[in-house]
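Before any comments, here is the structure.
Excluded from the complex is one protein chain; the other protein chains are retained at their positions.
Chain nomenclature is as follows: A and B, assigned in order of appearance, with residue numbering initiated at 1 for each chain independently.
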Amino acid sequence: MPDPRFYRREGPRTLADLAAMTGTRPAPGADAGLLISDIGQIETAGAGEIVYVTGKDFVPAWRDSKCGACITTEALAKDAPNGSAVLIAADPRAAFASVASAFYPTVELAAASAPIAPDATIGKNVRLAPGAVVGAKASIGENASIGANSVIGPGVVIGADTFVGANVTVFYALVGAKVILHPGVRIGQDGFGFVPTPKGLKKVPQLGRVIIHDDVEIGANTAVDRGAVGDTVIGAGTKIDNLVQIGHNVVIGRNCIIVAHVGISGSCTIGDGVVLGGQVGMADHIKVGDGAQVGAQSGLIRDVGRGEVVLGSPARPIRQFWREITALSRLTKRNKGP
Amino acid sequence: MPDPRFYRREGPRTLADLAAMTGTRPAPGADAGLLISDIGQIETAGAGEIVYVTGKDFVPAWRDSKCGACITTEALAKDAPNGSAVLIAADPRAAFASVASAFYPTVELAAASAPIAPDATIGKNVRLAPGAVVGAKASIGENASIGANSVIGPGVVIGADTFVGANVTVFYALVGAKVILHPGVRIGQDGFGFVPTPKGLKKVPQLGRVIIHDDVEIGANTAVDRGAVGDTVIGAGTKIDNLVQIGHNVVIGRNCIIVAHVGISGSCTIGDGVVLGGQVGMADHIKVGDGAQVGAQSGLIRDVGRGEVVLGSPARPIRQFWREITALSRLTKRNKGP
Partner (left out) sequence: MPDPRFYRREGPRTLADLAAMTGTRPAPGADAGLLISDIGQIETAGAGEIVYVTGKDFVPAWRDSKCGACITTEALAKDAPNGSAVLIAADPRAAFASVASAFYPTVELAAASAPIAPDATIGKNVRLAPGAVVGAKASIGENASIGANSVIGPGVVIGADTFVGANVTVFYALVGAKVILHPGVRIGQDGFGFVPTPKGLKKVPQLGRVIIHDDVEIGANTAVDRGAVGDTVIGAGTKIDNLVQIGHNVVIGRNCIIVAHVGISGSCTIGDGVVLGGQVGMADHIKVGDGAQVGAQSGLIRDVGRGEVVLGSPARPIRQFWREITALSRLTKRNKGP
């Protein structure tokens, strides 16, 4: 359920309404009058919430889910648990995007009209540099510092002793204590989510947040997108270098080191104490175990286990990578012939 | 011809003047008193405009060109079409840079002195957040939103319903309707153009624009440089992720998906419906056909055909890439011996 501090919900709507507006079809036995009040995530959804399921991998979670309704494909409809009404769609993700837009039609994008909103909460000893903008109902903790020409969006929470550099933007986020955000950091903008349709690429509403725990440091011009549904999370003590990209719904553990120009695609999960070298790229939904180390410029297309050390594009165990480099070098010598 | 909304031209000048100031030599038969009034591009130049030609590849276009004059090398001078006066240069690009500086000596770089220029056009229901700056003669369309501390340069056009996030800068650009520019986007700064000279690297004046069509979305901290002469263009419905670099004179088609950290060098041409994975790099002047897909971290040094799927650095057909990865892995096993 999107955070009401950031998103204004409309509704509820009946299952029949949702079917009509999304061009989906209620499965046999679905109660057309069922009231749905919100979108949800499969793991946490309640009885009034609707979710979506696109593949077999999600069926076990669906069976454990308390969701009231679910959009899925014809093929998967038979796997619906008791208690989950089903809408059948050719493209469940596109249909869910339409439902999300129906419940949240007006994402408020603009900041307030006064530089410091009168209903913002500014703690003791907060330093607001010239040009700083603080949105409606935002809260800035004690001793925090907001740099010149930085923008703190409506509803955002900044913890005590946190330093926000100059020209930073923070939207849809809860930021902990003793966090450092260097100049040009971008927190909480829309994730990169689109579904192809015959009319072009349809935007998937981005209705989540960014959660940044205590003692995190984020480098200059790094971007952290907010979750689509649910949150993007950065664990306590993690240090992120400049110009890093962190996609929507990424969850990063504690005390990680993430070097410059790393790109982490949506929904990746990274454990504690992980090191990602410079310019590493990760495909979406990849999991990296605690204490793993990924060498610079590696490309991750599969999960990396706890404590593993990998290198290369695509990434492989580091010894194997160096063995291959050696073999390739030898090959050219052999090819030169006698 | 540079857009007079953005650039103030001086001149005209005679061919003899231009030769003197650039250290070039009129070819036999060139009319020393010929009046040249502007620089141009070979495809679109008119009789009063001067262009340059550096290699044989451009000779066919030169023959079709209506340009009044052209700077080229001794070797290529004989290929001049009738009607094009020729200036001979050791380095035509450097000489052209000097000519461009002569016609456009004062590129106005600073913004206006009032935050919202009195002669800017602000449409109905436009939201200007605190700290927004709008330059002279800029135009903001109906229902558009300009985020806090963003800067819209002189002469820029922003279309209706377009959302410009916080801390965005837009210069020398025409932006369509329903466009989304996320925080920290940089549009329209100088492209990266220099010619080596004995005194160091000489800057090539950047006198073009950025054209962004409707329904484009551009991610946080992405940079789109303006054209050197002519425009950088992003087609309707194309979606660009965070921290992408788009060089001068790049032309991108419609409904493309360009993932984070992609770097596109100058003068590349990308078709419709193309997908570029994260961290892809492209050398300059590369062409990518409609519907092509380029895997993450690939490096393009040759053109990619319509519908092709490539991967690797340098990029090759995706099957070939995976065959090579497998062969390399086997090789190390074989090398281990019996």
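Simple rule for what comes next: a residue touches a chain if its C-beta (ideal position, glycine included) is under 8 Å from a C-beta of that chain, and two chains touch if they have at least 3 such contacts.
Just so we're clear, the structure is a prediction, and the values are computed from it rather than from any experiment.
Colleague: Looking at A:40, A:219 or A:314, which residue reaches the missing chain?
Modeller: Answer from the full complex: A:219 touches the omitted chain.
Colleague: Which listed residue, A:26, A:40, A:68 or A:184, touches the chain dropped from view?
Modeller: Checking the options A:26, A:40, A:68 or A:184, the one contacting the hidden chain is A:184.
Colleague: Among B:161, B:225 or B:241, which residue is in contact with the omitted chain in the full complex?
Modeller: Missing-chain contact among the listed residues: B:225.
Colleague: Of B:139, B:167 or B:249, which sits in contact with the chain we cannot see?
Modeller: Of these options, the touching residue for the absent chain is B:167.
Colleague: Kindly state which of the options A:54, A:255 or A:320 is in contact with the chain not pictured.
Modeller: Among A:54, A:255 or A:320, only A:255 touches the chain that is not shown.
Colleague: Mind listing the chain B residues that contact the chain we can't see here?
Modeller: Given the touch definition above, chain B has residues 109-115, 131, 133, 149-151, 153, 167, 169, 171, 184, 186, 189-190, 192, 194, 200-201, 203, 221, 223, 225, 243, 245, 247, 261, 263, 265, 279, 281, 283, 297, 299, 313-314, 316, 320, 323-324, 327-328, 330-331 touching the missing chain.
Colleague: Could you please point out the chain A residues that touch the chain left off the display?
Modeller: 127, 129-131, 145, 147-149, 163, 165-167, 180, 182-184, 215, 217, 219-221, 236-237, 239, 241-243, 254-255, 257, 259-261, 278-279, 296-297, 313, 325, 328-329, 331-332, 335
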